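In this view, the complex is presented without one of its protein chains, the others remaining in place.
For chain A:
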């Protein structure tokens, strides 16, 4: 059982929805970013998504694109992102960390070496946007064999015919992308998302978490009420972009978490 499985089992026992927060590792710099990440569990975050910066984030909107650029300009690398997870683990051995990004930095490192290093750094799962089920032998299957969860995205274009293929090698949870679009774009509507989540849940026992386009505590509550939890990324990253102090960022994260937890 990974930390992700354990966390969702505990939430289920409490009857609570999950709140997942995304931040870009190394944005705006390593130290500030680590301080934010360390503060997330105290702000009510159940699962941390740690963004791995990449020069060409094809599925991300301007907010996360710029966050990646800031991180890279500040010298963030794969090694530093792994070091950040490790530093976080010194004081927290239960909050799951999911590394989220694109395949090339991982491929460039070499999959076996990357998996060994990720595992050692205390990373629990991976979301790799540009690896659909058709490319499972690349990373998904080796990652599961190494004891890491591989969390897949399901989208509004994933129809019933395709859904089993998407769910097949998914573990940890399913990330439902609430809109056809990029991160930080249009708002998600609970009325549209609810039936889609129900459709996915009919085919899997895994928790279904919804992300993309969730910006406010009310959004988070509404979406979490029709799913097993909600993810917020761009709205948090935006505060980092604006140079807000860490305690102010974490206070907003807490309001989002409270929103999701009140569902």
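Please note the rule applied: contacts are C-beta pairs under 8 Å (C-beta built on N, C-alpha and C of every residue); 3 or more make two chains touch, one makes a residue touch a chain; residues count from 1.
One rule holds for everything that comes next: contacts and distances are computed from a predicted model.
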Which of the following is the UniProt-recorded protein name of the chain this complex doesn't show: "tRNA N6-adenosine threonylcarbamoyltransferase", "Ion-translocating oxidoreductase complex subunit A", "Tryptophan synthase beta chain" or "glutaryl-CoA dehydrogenase (ETF)"? "Tryptophan synthase beta chain"
Candidates A:2, A:155 or A:169 - the one touching the absent chain: A:155
Using the touch definition from the top, which of A:78, A:224 or A:260 touches the missing chain? A:78
List the chain A residues touching the unshown chain? 54-62, 65, 69, 72, 77-78, 102-109, 129-135, 152-159, 162, 166, 177, 180-182, 185
